[in-house]
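As you look at this complex, bear in mind that one protein chain is not there, while each of the others sits in place.
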Amino acid sequence: MELLIVTLIGLMLIAALAAVEARDLLSSVICLGAAGFSLSVIDLLVGAPDLALTQVVVEVVALVLLIRVVVTRRDTSSSAPRDALRTGAVLLAGGVLLVAAAFSVGVFAAGKAGVIPPFGQPLLAGKGPVAPGVSKDYLGKAADETGAANVVTAVLLDYRAYDTLGEATVIFASIIGTYAILRHVGRREAPADAPAGGAKGG
Amino acid sequence: MNALVPLFVAVPLGAAFVIVALAHAGGLKRLTGPLAVAAVVYNLVAAVIFLGVGDLSVFVGGWGGPGKTLGIEMVCDGLAKLLLVTINLVALVSIVYARGYMRRFTRVWLFEALFLLMTGAMNGVVLAGDLFNLFVFLEIAAIASYALVGFGCEAEELEAAFKYLVLGAVGSAFILLGVTVLYSLTGHLNMAKVAQLLPAAAGPATMLAAASLLGGLALKAAMVPFHAWLPDAHPSAPAPISAMLSGVLIKASGVYALARIVFNVLGPSHPYATILMVLGTLSMVVGVLLAIGQWDFKRLLAYHSISQMGYVVLALGAGAGVVAAGGERAIAALCIFGGLFHLFNHAAFKSLLFLSSGSIEQQAGTRLLKEMGGLSRRMPATSFCCRIGALSIAGVPPFNGFFSKLVIIVALMLSGHPVLAVVAVGVALMTLLSFVKVQRYALEGAPGARSAEATEAPASMVVAMASLAVVCLVAGLAMVLLRDHLFTPAGDALLRGFEGAKDLVTGAMP
Amino acid sequence: MSMAIYLLTFGLLIVGIYAVVAKKNVVKIIVGVLIIDYAVNLLLVLVGYRTGGQAPIQAADETAAQMATVAVDPLPQAMVLTSIVIGLALTALMVAMAIRLHEKYGTFDMDRIRQLRG
Partner (left out) sequence: MPPEEGMTPIVRNTTRLVSGFIVVFGTYIALTGHLGPGGGFAGGVILAAAGALVVLSFGRRVSSSLITEPTCHVADAAGAAGFLALAMLGYMVGGFFVNFLPVGRLHRLDSAGIIPLANLAILVKVGAGLVGAFLALSAFRPGRRSVLDDGTADGRDGRREI
């Protein structure tokens, strides 16, 4: 199981690298799709069918959008990185991040306090130094308190429905923003001589 | 009163949804503007009324109470109230100003809807008592602002918006990474619960979480060295949005969130205090140095935003340092008062300056200081307001900027950072110098290439600017009154640290 | 093995950051932002996994107490769902901006897209 997940994350990593380094933008976008679909398989493996489903459909829509961008447009940029300095800086920062992550997941001090619990043993499983968190209550009470068999939905739309209002608003804002960005004419050349308050453009 | 807390978020979001529907309803289209103004007026009135009420805590959906924190908590304490008043004040002024300014733009209802989404989301950010909820509302505010920066749809604006979006998205990802790690360590998202459980889980992972959160939020606050997006994004937006971005967005989603995380979640310890002070000092100095050479008025103002936010973060960091060292509470309180007072003042005068730069840009047709000149005769009201804003930011008595900078400098001396106090004085002098240049080239002198035919801005814009000018003057003169009723409760909310974090969760702790 | 899972996830994050910072093509930058998104979402869903865990959906012949002993953590899943939505929202906005940038400048190359002053 863990081996399968490691393989899939490795696949995501390779697909991501290929997406970043591909010469052709279409291949880049398709490699990104490969990474996204691997992610949804991982979701399925770790007991998150809701996520797997959502990830797949979102991936499809995102790919359709991205492919429409690249497929008809002439691209004249070279695939070389911007400059050596930036690449060096980001690799250095990445190295620091990786070392910090290694410390954080307990490569150097396994099983001690203050590291991210080992994979497969979250606080919920009750083996860490801290008591199981709020999720224990969600799992135990959701059916009685909300009547939803799917605890993820119960959390999403009842216990934490306020977040979901935020989520709906995010997508609303981005769609409104997309309309705003896609207006052909942002502002008229000359000030409109319409009376105050009545000048709402079409 | 508890029941009314969610309305700070619900009313503007609801108004934004209704505006989009109204825009397609024929004759009702005219109502979108008044509706937007009405929603913001409601929020401001409610925010002022809430000042008279004690600290409130609401569990949305009723999923909380003694011993359980299943739901999302909204916390309306002193700090949240201060930010609510600031956000909604600047929002009201900006939306009134936009009634005149946005006339040249097409499809203004999109602007109004996005504006309300951004305002409502900022209200949500300052009311959030839950880490993930904080992140979600940060994202709404950010996404609305990305679109608003590019609202003019000109090439430069789109490029600035794209750059802003990409850096903002990376910052958000790091904030979510930090939240993830904190969740994996404590099993909770409620800020007070996390604060309570975190000391037991101290270790490398906590440091990683703190670094990601501080880095991401510093990016949102445009602290040097994470400031690259701000000088492009803020000037590119329409003027009322520049005022909102510089006036409140970098505060609500940057500095406020930084202060909340450091003081109330991670706990004010030495490393965090040092990080805040380094970021603050760097921003203060680098921002003003970059501003001095600018000839583009809006870009100059944007660099000054970085510099002035540096003051706020430096003061908050000094306060955290005093708390961490176990120093006198009064000194820590003074540092925090200075920081928060400057935050409020900066919201007032920077918005005022951006609004006046917008009205000059619209009437004179230029943003370059060298092409202006003699505007005090052509546009007397705008020039008068612009001058008050410039005097405030430059720290000239009796305007508000003088008092808050004075408090910060005194607090830095008292908290044992005389060198930083001297640096702060130096930066204040350079700020003054930079705004003498603005006065000299824009308002005085012979009419420039573009300003000779400029006329005064429409009434709604002048009213908006004048009301902010009044705020600049009154906030300076009524400092003691404001301190007792607005800033001391806000400072207390921070100073409680995680010692008092359990107060945030009313009776929820075992 | 369990540490390798987390470290590979961080590796994915670094690949995304590399694309955003060092690449100059608008589409590559978008790809980078999405990879960063994937990495953070993946980390979030991984920290909620419990060995041998099943989906947090109560079956008809199961009590809540039984499920609570075997199910994976539902809260990170709810967070990831929100995060995926935010990712899609960002994608839509970035795609719109990329189209406009290409229209205005005729290229996806950030270096050739004129730099703003400063």
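Letters A, B and C name the chains as they come in the text, with residue numbers starting at 1 for each one.
Convention: a residue touches a chain if its C-beta (ideal position, glycine included) is under 8 Å from a C-beta of that chain, and two chains touch if they have at least 3 such contacts.
Keep in mind that what you see is a predicted model, and the values were worked out from it rather than measured.
Partner chains of the missing chain, restricted to those shown and counted over the full complex, are A, B, C.
Across A:S38, A:T54, A:S104 or A:S135, the single residue that touches the chain missing here is A:T54.
Contact with the omitted chain, checked across B:A21, B:V45 or B:L429, is made by B:A21. Interface residues of chain A facing the missing partner chain: 49-50, 52-54, 57-58, 60-61, 64-65, 68, 143-150, 153-154, 156-158, 161-162, 164-165, 167-169, 171-172, 174-175, 178-179, 182, 184-185, 189.
Residues 2-3, 6-7, 10, 13-14, 17-18, 20-21, 23-24, 58, 60-62, 154-156, 361-362, 365-367 are the ones on chain B that touch the missing chain. Although one chain is not displayed, its contacts with chain C can still be listed: residues 55, 57-58, 60, 81, 85, 88, 92, 95-96, 99, 102-107, 112, 114, 117.
What we mean here is this: only the chains that are shown with their structure count from here on.
Our note on geometry: chain A versus chain B, Cα centroid distance of 27 Å, whole angstroms. In terms of their C-alpha centroids, the spacing between chain A and chain C amounts to 2 Å. For chain C, the set of residues touching two or more other chains reads 13, 17, 47, 75, 82, 86, 89-90, 93, 97-98, 100. Taken residue by residue, chain A touches two or more other chains at 101, 105-106, 116-117, 122, 124, 133-135, 138, 141, 160, 163, 166-167, 170, 173-174, 177-178, 181, whereas all remaining positions touch fewer. Those residues of chain A that touch chain B in the shared complex are 100-101, 103-106, 109, 112-117, 122-124, 129-135, 137-138, 141, 158-163, 165-167, 169-170, 172-174, 176-181, 183-188, 190-192, 194, 196-202. Chain B makes touch with chain A in their complex at residues 6, 13, 16-17, 20, 29-30, 32-33, 60-61, 63, 68-72, 99-100, 103-111, 113-114, 117, 120-121, 124, 132-133, 136-137, 139-140, 143-144, 146-148, 150-154, 157-158, 161, 181, 183-190, 193, 197, 200-208, 211, 362, 458-460. Partner chain B is touched in their complex by these residues of chain C: 13, 17, 20, 26, 29, 33, 36-37, 39-40, 43-44, 47, 75-76, 79, 82-83, 86, 89-90, 93-94, 97-98, 100-101, 104-105, 113-114, 116-118.
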